[in-house]
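Missing here is one protein chain; the remaining ones are kept as they sit in the complex.
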Amino acid sequence: MTRMKFLLDSDRCIECNACTTICKNEHDVPWGINRRRLVTLNDGTADEQSISMACMHCTDAPCMAVCPVDAIYQTDLGIVLHSKDVCIGCGYCYYACPFGAPQYPQATTWGSRGKMDKCTFCAGGPEENNSEAEYEKYGRNRIAEGKLPICAEVCSTRALLAGDGEVVRDIYEERVARRGYGSGAWGWETAYYGSEAEE
Amino acid sequence: MIVRVLGGLVALAFAELLVLTAIETFSPPTMVVPTNGVIAGPADDIPADQAALDALAARTSLQDYRGDTGPSPDAGTGVLAEGTPLSPGTTGESGAALVNSWLANENADAGILREAQHLEGHASLPAAQYGVLEQPEGRDFRRTHNGLIKDGGGWLIFGAGFLLAAFLLLRGRVPIGRSSEGTTIERFDGIERTNHWMTAVSFLALALTGLVLLYNKNLLVSWLGAEAASSLTSACLFIHLAFIAPFLIGVGLMAVLWLGQNLPDRYDWPWLKRFGGMLGDGEHPPAARFNAGQKIIFWGVMLGALVEAASGFTLIYPFFWTDVNILQWVLIGHAGVGLLFIAMIMGHIYIGTVGMVGAIHAMWSGRVDTAWAKAHHSVWYARATSPEAAGEHPGSGHRPDPAPAE
Partner (left out) sequence: MTTFLTGLALALALAVASGFAEQLLDESTPTAFYTQYTYPPSDPVAD
């Protein structure tokens, strides 16, 4: 079954930040929110690796499970989306997300966080595909156009792969075999196989 | 002779070259121009027509700030049919079957999987939280929140209700144990009672809105629909925060008014050993103004309010002093202690209303039957009616007046 996934080949990532920048630009992301970010491990040492992280669109996503108003849903492609009309900005999804994907645009006196925003796998939201309303709330819907997330399509070294999980896996395995090394698929264990049939 | 002529000819040639050099030196530089092909070779590229120029100019604008230009011009009609899911149905059984098919890929993916780890690094962003790459504890939080806390809430609330109702059934109401004398004595003054009710109303508001936040997903969304449930929950969140002030002011006043009288005294242990005399119909153990059971409630309220306030304020200002992993515990603690608090207050409400005959008057009108006072708080009654008590603070009770009991 076609299931969308992200895979970051940290042996290719050069921390150019093209992915983070184009995401912000393409979706007119609210100020202060960084849907995609680059995390550098062991900065400044020989083991330095950079990993581009947005939302992993988990199987049995914990954010969906804890949302008190069921604002977050998953499509049959595995893409996790949410409704900004239903969201109450409580923040539970942030606590549950292993990857820090949900973010909030406000920090008011009483902690009213505003509407949650996060990576949509360039698949918009519950509004009509490619409509003005969808763009204003969630950004561009490339999936509906038959295209893949723009962060992966723009990646200068093809470090960030996105699309059918099985195809992505095969691409990465072939690379690892050819060059002889690979750091593995960051986050896949937690995102796709961390379920343990939770509620 | 010929040599000299040749020398002259060569000189003439060089002079000619010098003139050319001078002309070259002092004439303006020439430009290179597009040729659409290799210079001095055949022309290769077709010159761009206006349509192509326009298309490229338009494409350039894609690099502009999206907030001004909107989505790319090629964001047009989709390839996916409107409103049609790729596979039939994702709810219920079909949804679970789909998820199971995803999970079945674990073996195929095994070669590239890393173990689930807590990983932190550095993101060049102005907040330390962004540096957390992965925290698998998020799934643990989800399991605890949806399991222990939500199920625990059911056990606590329904269990407390069950036990209290069973107690009422099996034991009945706790009687006064002696007949009324027709007189009353003031037990709590106006300030104490007003403050108690302000706190009680606030607690009820906090508890009910808190329960909506916790259980909306399980109980209300299917009844109300997503939008209405969202509006209700959003309102409950706001109301929950609004009642923080009266609740904490009330609890603070309770501490000022009653803390000294809720310290352990020598009547507490005997009172506890006999379960306050609530099980039998004989004489109740003596007690001062507050018996041991009430002291447990008092300190439970003090401690509960402190924990809830501290955790609550942390949740309002989440990154003020801590990170996501501590915040997970804070939220679990806030919900868990809240549920325990609710169960405890259910017991308090029971005993103060249905559970004990004559008790409600203490907090409603403030005056209790003297028979009730002698039966349940004999030490307090004795102190309050002693000659030395005349003119003391109402907390110790007034002299009984001959007015008939209400």
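For clarity, chains are labelled A and B in written order, and residue numbers in each chain start from 1.
Definition applied: a contact is a pair of C-beta atoms (placed from the backbone, for glycine too) under 8 Å apart; a residue touches a chain by one contact, two chains touch by 3 or more.
The shown structure was predicted, so the numbers you read here are calculated from the model rather than taken from an experiment.
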Out of B:A128, B:L306 or B:I326, which is the one that touches the chain we can't see? B:A128
Pick out which of B:R193, B:R274 or B:R383 touches the chain that's been left out of the picture. B:R193
Option from B:V201, B:A309, B:L340 or B:V379 whose C-beta touches the chain left out: B:V201
May I ask which residue of B:I244, B:L272, B:V307 or B:I349 touches the chain that does not appear here? B:I244
Would you write out the residues of chain B that touch the absent chain, in ascending order? 122, 126-130, 190, 193-202, 205, 238-239, 241-246, 249-250, 319, 364-366
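Heads up, the rule we're going with is that only the chains that are shown with their structure count from here on.
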Between chain A and chain B, what's the gap in Å when you average each chain's C-alpha atoms? 23
In the complex, the residues of chain A that touch chain B are 1-3, 7, 25-28, 34, 37-43, 51, 53, 59-60, 62, 65-71, 74-78, 83, 85-88, 90-92, 94-100, 110-111, 128-130, 135, 140-146, 165-166, 169, 172-173, 176, 182-190, 192-196, 198-199
Would you tell me which residues of chain B are touching chain A in their complex? 65-67, 70-72, 74-80, 82, 85-87, 90, 98-99, 101-103, 105-106, 108-109, 111-116, 119-125, 129-139, 141-143, 145-147, 213-214, 216-217, 221, 226-227, 229-230, 233-234, 237-238, 241, 315-318, 324, 327-328, 331
